[in-house]
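As you look at this complex, bear in mind that one protein chain is not there, while each of the others sits in place.
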Amino acid sequence: MSPAWLLRRLLLMAYTLLVVSILVFAITQILPADAAVTMLGQDATPAALAALRAKLGLADPVWLQFWHWFSAVLRGDFGISMRTGLPVGPTMLTALSRSLLLAVCSLSLMLVIAIPLGVLAALRQGRALDLAVGLISYLGISLPEFVTATLVLVVLADRLQWLPATGYVPPSEHLLDGIRHLVAPVLTVSLVLIAHVSRMMRSETIDVLASDYVLAADLKGLAPPTVLLRHVMRNALLPVISVVALDVGYLLGGIIVVEEIFAIPGIGRALLVAIQNRDLPAIQAGALIMAATYAVVNLLADIAYAVLDPRLRYG
Amino acid sequence: MVEVTRRLLRTPQGALGAAVLAVVALVCLFGPLIAPYDPEQMDFLGRFAVPGAHHWLGADQLGRDEMSRLLYGARATVPPALLATLAGTLAGAIVGTLAAFAGGRWDEAIMRTIDAVMAIPGLLIALLVASTLGAGEGGALLAIAIAFAPGMARITRSVALAVRQEDYVAAAIARGETGLRIVFAEMLPNALAPVVVESTIRVAFAVMLMATLSFLGVGAQPPASEWGLMVSDGRGYLHDAPWLVIVPGLAIGITAIGFNLLGDGLRDALNPRGER
Partner (left out) sequence: MTTRRAILAGAAALGASLPLVRTRAATVMPVNGGTLRVSVDQAAGVLNPLLTRVNPEYLVSELLYSGLTRLRPDMTAEPDLAESWSADPDLTTWTFKLRSGLLFHDGSPCTSRDVEASFHTMLDPKTGSAARSNCGPIKDVIAADTTTVVFHLTGAYADLPVALAYTNAKIIPASIASGDMSVLARSANGTGPFKLVSFEPERQIVVERNPHYWDPSRPHVDRVEVLVYPDPTAEASALIAGDIDLIASVQPQQFGRLRTADGVTALRVPSGQFLNVNMACDAKPFDDMRVRQALALTVDRQAMVGFVAQGYGTPGNDTPLSPAYHFYRDLPLKGRNIPAARKLLAEAGYPNGIDLTLIASTDPGTRTQLAVAMREMAKEAGFRITVQTMPHATYLAQVWKKGNFYVGFYNMQATADAIFSLLYTSSAAWPETRWNNTKFDALIAKARVTTDEAQRKDLYGQAQMLMNQEVPSVIPVFFDLLAARRSYVEGYALHPRGAVFLLDQLWLGAKAPRRG
């Protein structure tokens, strides 16, 4: 991993974001909605609509509209929400910070639980522990989030009254209350992740355990913990990193349901509201910011991949 | 193929998964024949009927028989999810394997484009595509396929890259075999096992993604008895009529578990290392 390689990756990331910008802009162009109607609402007169269309430049050629939007984005200006009249950039970044908090908490909980669980299950293949882990992960992976979220809600908030049912309090404002409000959504989100990753970890570990070089290490007389650490973990972690990077995409986008149920004003919910309201600047900003976050995480995953598996060389 | 099936059924997961999915398949084929009621028939007095003699699995807010809706709903739920996954996997696997084989610039170009698409999270793509196409089962299906394809391509590529290092590909190249032959005869089958594992997980995901799209109003259209739609319809009545969530939720869960078990079984049966 040379500096040149890193620089190349950064350039490629910029290219990725350019492609995403074009894609996102294209999608917002074909979404069935009329920007002027969205902004002025039910009581607009035809004359007012026509005036606004002219002001927004909706009659301009698409490439010119794209350029106006894109050059503003490069200056950090994502535009004004059609619904609220507030600048969408700062709104979306605030929302992102909350989603990231939720994502980081869920990922951490997942890593702490899923990796040991997967390895243990692989080592105890076919035994009671393996079956129990299997059952739990099957359940976690097979129930839709709104079912698990509802279960968490019914059990922890309604029955036991341990946690608040819904709502978000910034931990920076009120640490304890903020954490209390985060527990239920984090549990819901990490349940799916744990199920997904422990399965992957188990199957990869079994694979590596059966491979020639672990057998060779065994023959060389290396102690089992050393084998486990040096070979098994390292090789099994590779696909897991791939899956975790994928799951960040799930986390950023797919927690929409969780954010909706637990009323967390994260970027998923902000985007959902934007899509439902056809608030085009908000959709563009939200999708682009989300994509940028994802691209950064992906880059980190690729770096980790390269560090862990020197066999892979990038052309 | 016969060999694989035989070995698949010998693994406990494979046998169990196949059994579960056989039941699901039977329901898909014959469900409407054994359903006691018309799934759309409302019954005012039977609203929220508790599971019992008249309605084995209870009735919903419109008095529709939950059992009949479940049996009819299998067709609206399982085949589309399967189809969406298949389409997404196929597209992704082909692109991913080609990229890994081509290597160099082509690999870069393909993977950067895929990265770009993947940088937009799957559910968001599905939501945007479904919103653009208009609500409906077809739109949701296509949306899920599109959302799945890049991820599958990436996974296939990372597996294929590792496979590419293996001796038999080098051997094939040394034998002077053509590129396409190497891709289809050597790399694809060897890359298949992890892809199959991943895509069976994704069938379950697809069922849930369908449900989520229905939950968000861009999936199956009422009064369809699509299971995801049934869960989201029933959610509002959770405290009064929990079976409206539990019954279709369990149906989704069991189907998903079936696919997961089958995938694990297949994984063991297909493992090329086990062959050698």
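The first chain written gets the first letter, and so on, giving A and B; residue counts start at 1 in each chain.
Definition applied: a residue touches a chain if its C-beta (ideal position, glycine included) is under 8 Å from a C-beta of that chain, and two chains touch if they have at least 3 such contacts.
Predicted model only: the values in this text are computed from it and were never measured.
Contact with the chain not shown here comes from a single listed residue; of B:S131, B:T156 or B:T212, that residue is B:S131.
The hidden chain makes contact, of the residues B:V218, B:V231, B:I252 or B:L266, with B:V218.
Where chain A meets the chain that is not shown, the touching residues are 32-34, 37-38, 40-45, 47-48, 51, 81, 83-86, 95, 150, 153, 157-158, 161, 164-168, 260-263, 265, 269-270, 273, 275-278. What chain B contributes to its contact with the hidden chain is residues 40-42, 44, 47, 61-62, 131, 134-135, 217-218, 221-223, 235-240.
Note that only the chains that are shown with their structure count from here on.
Centres computed as Cα averages put chain A at a distance of 20 Å from chain B.
Residues 103-105, 107-108, 112-113, 115-124, 127-128, 131-132, 134, 151, 154-155, 158-159, 161-162, 165, 194, 197, 201, 204, 208, 211-212, 215-216, 228, 231-232, 235, 238, 245, 249, 252-257, 260-261, 264, 267, 271, 273-274 of chain B are the ones touching chain A in the complex.
Of all residues in chain A, those touching chain B in their complex are 12, 15-17, 19-20, 23-24, 27, 30-32, 138-139, 141-147, 150, 154, 196, 199, 203, 207, 210-211, 238-239, 242, 246, 249-250, 252-254, 256-257, 271-272, 275, 283, 287, 290-292, 294-295, 298, 305, 311-312, 315.
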